[in-house]
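Left out: one protein chain. Kept in place: all the others.
Chain lettering (A and B) follows the sequence in which the chains are written, and residue indices restart at 1 in each chain.
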Amino acid sequence: MNASFGTQLRLLARRSVVRTFRDPGSIIPAVAVPLILFVVVSAGLEKATHVKGFPTDVIWTFTLTIAFANGAMVTVANTGAAIATDIEHGFINRLALTPMKGFVLVAAQLAGALVLGLIQAVVFLGVGLAAGARFEAGALGALVLVLLFLTSVAAFGAFGIFVGLRTGSGQAVQAIAPLMTVFLFLSSVNFPRNLITADWFKWVATVNPLSYLVEGMRSVLITGWDKQALAYGFAFAGGLLILMIAAAAMSIQGRLVRT
Amino acid sequence: MRHATFWSITRYVAWRNLRILLRSPTLLVPALLLPLFFLIAFAGALSNLTNLPGFGTKDYTAFQYVFALMQSAGFTGAMGGFAMAEDFESGFMDRLMTTATSRAAIISGYVLAMLARGLIAVAVLTPIAFAFGMRMHGSVLEIVGLFGLAALLNIVATLWSTGVAMHVRSFAAAGGMFLPLFLVLFLAPVFVPLSSLTGWLHAVAVVNPFTRLLEAGRGFITGQPKDVLWAFGALAAMVALSTIWALRGVRSAARAG
Partner (left out) sequence: MAERAIDVQGLVREYKKGPRAVDGVSLYVETGEIYGFLGPNGAGKSTMVKMLVTLLPPSGGRATVGGYDIASQGDEVRKVIGVALQEAALDPLLTGREHLFLQAGLNGFPKKRAKERGEELLERVGLSGAGDRKIGTYSGGMRRRLDLALALVHSPSIIFLDEPTTGLDPHSRSALWEEVRRLARDEGVTIFLTTQYLEEADVLARRVGIIDHGRIVAEGTPEELKAQVGGSTLEVVPAQESEKERLEATLARFGALAAGSGDSGVAVRLRDRGAAVAEIIRALDQAGVAVSDLALHSPTLDDVFLARTGRPLESGDGEPDGQPAAEAAAPESEPEIDLRMAAAGRSKIERLPTAMLKDWMAERHLQGARESARQLGTPTLTITKGPLAGKQVNVDGRLVIGREGDLVISHPEISRRQCAILVVDGSLVIDDLQSLNGTWVNGKRIELPTLLAPGDAMSLGTSTIEVSAPQPPSLVSGPGA
């Protein structure tokens, strides 16, 4: 008897969601850390709105993107750790002995990340709005932001699965997380790119693809409907997603050793 | 066992620590990387903030350099506690405690060693800051004052963390050492001077002694000294308190045998 793809996906996705919520170690950092960053940076940068040309006069509107961008990156550690656990405990062998297909496992692992992502989005929106952030593009804009956010959650989640499969070690995955934060801070997440006066940093931010994701997210808050920014943002998230799922699907064959 | 003087024990502990560092220089990496990263990321992204009224200087890199310098000094000091915890785990501390005639000298050995580490970290950090456009606008005396602040902070961090290590005598305390340090560092005027902070952050920063250090340091580097007495006074108090803490730790460790 062979279970269909759909059944396999359903069963494994269910497992992924259940596991995510049984592990407070994956939920708390995903929600708390981005919020802390959001609050601390906003508090420190409150006067920044007085800089000539600053696109908004409420700092929270500008900095809410930090929560979403950082929140998406936390996914790497979560999905990576989950698959590394499966490898370390040998559960991957048990799965290998069933008729389950490798790429179904990869897709299913993203289910947990996406459900957590929904919760993150709700919390960030809630806190942001309470702090006074405003959406130039209105409620629809907020929805688009959430969509972009979830796409990047999936993209980073797939990246995490890829790293977890290649290294097979939870520790290696943990080491990646700070690296991602470095990447994020070397983008235009903290300050509008056109207002950066240090030319060298402006260059760094311009070549950093994360800037485009961040600016896409930010556009619905500070600009309204900026088609180009949104296009870039979705292009980055979508492109990364496809690339990483392919990479992970290839790597899983190496872990599901079976003749 | 011939009696060794306070100074010779200090020298022995410090020298041994330095050799450990030379054997694995990567130990310095975390204490260096984080401040460096912040320096580059913030100095780069937020340099436009100097255009805000009342900022006081146009050199944002110098402004951030002071923060990175203090971070670096603080982190390398905190590593003293780590090094000591390792020595407890390996049994070396037992040996030392039973033979050293002055146990306080052990602490001073670590202080000396961490000052050396701090010096190395700063020696790496500073040229990089220069490369990114920092300039020191203060007089020689003022620059000496700047590094003096950093050195004192380093000593405080070492005394505090080794005190913790003496009380706990194992690796368990490791995480606990960094967290308070982080909080103190970030609930301060990180991006803008104290005068530009508002709301709750301003209220917290005002009582944070680290704020005085930052403001004084930034004053030194821009040639407009301010809060000098405050800063050194706060540091002096912290040195005294942390020394007491460390010595109590020594007594606690000795009692445990």
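As a convention for this text, a contact is a pair of C-beta atoms (placed from the backbone, for glycine too) under 8 Å apart; a residue touches a chain by one contact, two chains touch by 3 or more.
Note that the structure is predicted; figures quoted are calculated from it, not measured.
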- Listed in rising order, the chain A residues that touch the chain left out are 1-3, 7-8, 11-12, 15, 18-19, 22-23, 85-86, 89-100, 257-259
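We take it that only the chains that are shown with their structure count from here on.
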- Determine the centre-to-centre distance between chain A and chain B, using the mean Cα coordinates as centres, and give it in whole Å. 34
- Item | Residues of chain B defined as touching chain A within the complex | 37, 40-49, 51-53, 60-61, 132-133, 186, 189-192, 196-201
- Task: Give every residue of chain A touching chain B within the complex, in rising order.
- Result: 40, 43-48, 50-52, 182, 185-186, 188, 190-191, 195-198, 200-201, 204-205
